[in-house]
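Before any comments, here is the structure.
Here the complex is missing a single protein chain, while all its other protein chains stay put.
Order of writing sets the labels: A, B, C, D and E. Residues in every chain begin at 1.
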Amino acid sequence: MTETVFYAELPWPEVEARIAAGAPVFLPLGATEQHGRHMALNVDVVLPTAIAARAAAAVGGLVLPTLAYGNRSQPKTGGGPGFPGTINLSAQTFALILRDVICDLFRQKVRKIVTVNGHYENIGPTIEGIELALDAIGRDRSDGLVILRVDHWDMVQGATLERIFPDGYPGIELEHASVIETSMMMALRPELVDLTKAAHDGPAAFLPYDRYPKPCAEVPPSGVLSLTEGSSAEKGEWLLADCTAGIVAAVAREFN
Amino acid sequence: MTETVFYAELPWPEVEARIAAGAPVFLPLGATEQHGRHMALNVDVVLPTAIAARAAAAVGGLVLPTLAYGNRSQPKTGGGPGFPGTINLSAQTFALILRDVICDLFRQKVRKIVTVNGHYENIGPTIEGIELALDAIGRDRSDGLVILRVDHWDMVQGATLERIFPDGYPGIELEHASVIETSMMMALRPELVDLTKAAHDGPAAFLPYDRYPKPCAEVPPSGVLSLTEGSSAEKGEWLLADCTAGIVAAVAREFN
Amino acid sequence: MTETVFYAELPWPEVEARIAAGAPVFLPLGATEQHGRHMALNVDVVLPTAIAARAAAAVGGLVLPTLAYGNRSQPKTGGGPGFPGTINLSAQTFALILRDVICDLFRQKVRKIVTVNGHYENIGPTIEGIELALDAIGRDRSDGLVILRVDHWDMVQGATLERIFPDGYPGIELEHASVIETSMMMALRPELVDLTKAAHDGPAAFLPYDRYPKPCAEVPPSGVLSLTEGSSAEKGEWLLADCTAGIVAAVAREFN
Amino acid sequence: MTETVFYAELPWPEVEARIAAGAPVFLPLGATEQHGRHMALNVDVVLPTAIAARAAAAVGGLVLPTLAYGNRSQPKTGGGPGFPGTINLSAQTFALILRDVICDLFRQKVRKIVTVNGHYENIGPTIEGIELALDAIGRDRSDGLVILRVDHWDMVQGATLERIFPDGYPGIELEHASVIETSMMMALRPELVDLTKAAHDGPAAFLPYDRYPKPCAEVPPSGVLSLTEGSSAEKGEWLLADCTAGIVAAVAREFN
Amino acid sequence: MTETVFYAELPWPEVEARIAAGAPVFLPLGATEQHGRHMALNVDVVLPTAIAARAAAAVGGLVLPTLAYGNRSQPKTGGGPGFPGTINLSAQTFALILRDVICDLFRQKVRKIVTVNGHYENIGPTIEGIELALDAIGRDRSDGLVILRVDHWDMVQGATLERIFPDGYPGIELEHASVIETSMMMALRPELVDLTKAAHDGPAAFLPYDRYPKPCAEVPPSGVLSLTEGSSAEKGEWLLADCTAGIVAAVAREFN
Partner (left out) sequence: MTETVFYAELPWPEVEARIAAGAPVFLPLGATEQHGRHMALNVDVVLPTAIAARAAAAVGGLVLPTLAYGNRSQPKTGGGPGFPGTINLSAQTFALILRDVICDLFRQKVRKIVTVNGHYENIGPTIEGIELALDAIGRDRSDGLVILRVDHWDMVQGATLERIFPDGYPGIELEHASVIETSMMMALRPELVDLTKAAHDGPAAFLPYDRYPKPCAEVPPSGVLSLTEGSSAEKGEWLLADCTAGIVAAVAREFN
């Protein structure tokens, strides 16, 4: 069982040994959130887990269990907290999980941590969780602790986006459940994608502000914020390759 | 993709429809915790997930993503917070996750919830999380909300324990990483068990109190609190069958 | 007034002197909780206070004021949060009290602390409170800080249980308001026990899971989970002697 | 045992019956805090408990267990958090205890609550705890819930203060461990007072601001902020009579 | 004094009357954060306050006191928490302020609330604070409560950006302390801008991930993330006009 990159599939002596040997530890951050009528709720879990696993395989790292529940979905970036199926943690709860996990990794002498995020709304509470951990651990460190915070979509190369969106990239926020996520899911878990169910009620035309508590009327009923046309497993592989390469490069730059 | 019992492998319209049709929702509660030299760290994730999935299949239910990080491991029941590999959440963090998930399930009209726990130390903060959710939702309900809290080991029949332990059952606490858990893992994920690595440094002889902060000297170095001898996949299936049947019976009794 | 073991009955210079001389400090942890129709609500306060006082007298220790409010009573171990008379703290509140008291004892150079618990539901948040204090104080200590966590029932010898329960010990959880607690109360505060009011509606036959929010129908209406028959002050003294001796032995083993 | 006013010395059916009959419930709020070389640390527990008990006896009320740990002692009103013997809760912990106790009293249909405070620093977090409970319970009530918050020293009549302090009343803050508290302790628990140990290092001459973190140099080393001369049990009885009468009058005015 | 739009410059009867008459209430959200060598630390306070005041004047609204401390500055959007002068609140503290203020506005019957944000890092905890308030107040409202959340930069028209950045808009994140903010400050508080002090060490070339705890080396030493060249009060007025008009339009659309 020792060939796996998955931390939790190893017995403790093997984990201890790999960490002592300098293995970076990847923490995928996901969500259980609507991703349109054509994809499963676990898109934000599948993508960062797969990307972290590919990166870990390349650099001798370990992948922690993915956080499967994310910070409250918002209408403009995920459909919003009122969408059926979506399960929302409060920002403080999410940040406390990060704080606890990082503090405990630190306690067992992990000094190279990479969070790999797949859910837009997690950005803020991930930063907060890291800061809370550093509040507890201290920031003036001589032990080399480095935490990298990666949003997978920021690892995609401009050239790749141009290949995928010859008519222009709509931006990652509107990309929710759209071509990028759909393509990567088609590459990784095609059985969880059914393009025949894809609605054509987007792209969303959002007003330039948020409104509470009434759900935002501008969210397309399908939950797809942009469009799914043109998604393909091949494009998914291009994107996954970029994400993996970007993380591998970051690890090489920052942990040596 | 609609045959699965896993909530997060479904698109949102299917989840909405199943909940509207009365599907109970199972939430497996796990941990990432040392389980001896012979088993992976994910035992407390694998077991409740599998049990919940079998029960859900039997009753038309849905299984939520498993909480993969548990409340602080204690020396006498899991080796303790200082064991390599183990990752510990504070009790408050764990309880807040439960609170948030239950409140959000309630919001989307789920009225039948079953937590299926696989980690002893989760018991207290699971109760607290349920109570916190009820503090928020209110307890005088006419909408039929029922939450069942199951520890899988309590579903095992006395007769089964007698078959497995003809010389007497050592109790679930000492069973950590021992015959019961090892047998169920052999039935479910044999590739994550390597009995040749099982140490024989137990069973633990604990003093009748806890000591902090120095790690408890009485924990066997392997992390196995009792013994692994006699573990088998066949016994694992006996246990899994009991757990599944017990939950199915509970669902039948309480949700109708 | 300097003969007392009760910390709060001393002026500060005497407390300062005793701590400087190495006196261990005992913190009894109780609850205000129903204990059947035949006993007062303060059973979980009286017992650990008395046990701590006897142990402190034997080892030159000090007994802090008892926490008189405990963590939320649960149906299977205390009748549950909905029972008249019972007053419930949330787990986080209880843990924060422990944290604050321990941190403040530490600040005034107390290095030998023993919590003596009399309420089953306090176990989890007591552990959490100790861990929170250690999160704040730090765990790598050269100052000899040792905290012992004792549940008084775990100090009872097997031989004593056999004498008291010649037909077999039902286990501490079912013992709520039953022979063990009743006997010790008869030894300590007989005026707070009225066996003529003892109901015979037990022992409880609990289902192997918990149910929320509807109160568990299986709790005997009296609140006595097992039986009171056979309770006596004499048996109470056997039990108190065991508890005291056990703590004295623990203090001798761990603080020297 | 049914003659007592102490809530926790009653079995649950008796508490239930008295509350149903309209008994007001008194919650004494104390502290474990230095009170000079001549008095025990429990002054702030003994006084509000005794006053609440006298008032409860007069109005058919019940007295809950006293909170024995108070909010952080401050130099000018109690000697400060660094004094030996004093044990300090944070304001949030203290407020949460109040919140939980009040919410749970409310749940069991108590509608007449009186907090009787004996520790100056508890005022703020008591108000906060009551407000937090009302945040949870709601403020627009038709069920008659009334909570009275009493500081016992505010119940003393001007005429009594003139009798006790013919040269002028120094104010309650400086009165810490001085004539008022000493006299009441002499009336209630004379064995916990030893006037031969009273130092004459006061009254304190405080600067008109607070300083942190260095302990305030102006606190008299004895911890007595004013003077003890002239303390007597007789004066203590005058004071206790005022406090009792004041609470009885408040109960008559507000709960009918 | 009754001509002002500033809530806190009015006596309570006037505030009560305006709210009863339907005045929307604006809450500006700012920060105390470095904004380069050429501008004061209060840019994020001055801008949303002025924009809210102009909008309030146009629609008969009131402007609450601005929150002058913001959520933790991050390197890529504000220079980061380690920059001299910047003062950082944790996300939870910021969210709790929002929660408390909104709940209290709701209590006094305000039903039209607009948050006007001037600090990028406030976005997440503002959303969380609004959600926490709605958790407390409830979301199924018949009283017409509407909360609008505005980031002022999202109100700028594309045409205006094209006029200001004929060579292309670098995006709001890189705009920190750059042309947009500098121009608006020159229009509003020219005495707080000194363009002779503007450094030319940008624009920042950020790596596509965040790094902790070591400050991000890619932040320009001046704290200006992009460029200041071309800033002018005239451009500032174009921007302020857009922001004001956008909010006025939103108020008209949503509150009627």
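As a working rule, a residue touches a chain if its C-beta (ideal position, glycine included) is under 8 Å from a C-beta of that chain, and two chains touch if they have at least 3 such contacts.
Everything numeric here is computed off the predicted structure, so don't read it as measured data.
The missing chain, though absent from the display, is touched by one residue of E:Val5, E:Leu41, E:Leu161 or E:Ala204; that residue is E:Leu41. Here the missing chain is touched by one residue of D:Gly22, D:Gly60, D:Gly124 or D:Pro190, and it is D:Gly124. Across the interface with the omitted chain, subunit E contributes residues 1, 7-13, 15-16, 19, 32, 34-42, 45, 64-66, 68-69, 81-90, 92-93, 96-97, 99-101, 104-105, 107-108, 191-192, 194, 197, 223.
Think of the hidden chain as still there; on subunit D it touches residues 72, 74, 81, 90-92, 95, 121, 123-125, 127-128, 130-132, 134-135, 139, 141, 145-151, 154-155, 207-214, 246, 250, 253-254.
The definition used in the following text is that only the chains that are shown with their structure count from here on.
As a whole-number value, the distance joining the C-alpha centres of subunit B and subunit C reads 28 Å. Inter-chain centre distance (subunit A to subunit D, centres taken as mean C-alpha positions): 54 Å.
For subunit B, the set of residues touching two or more other chains reads 81, 90, 92, 135.
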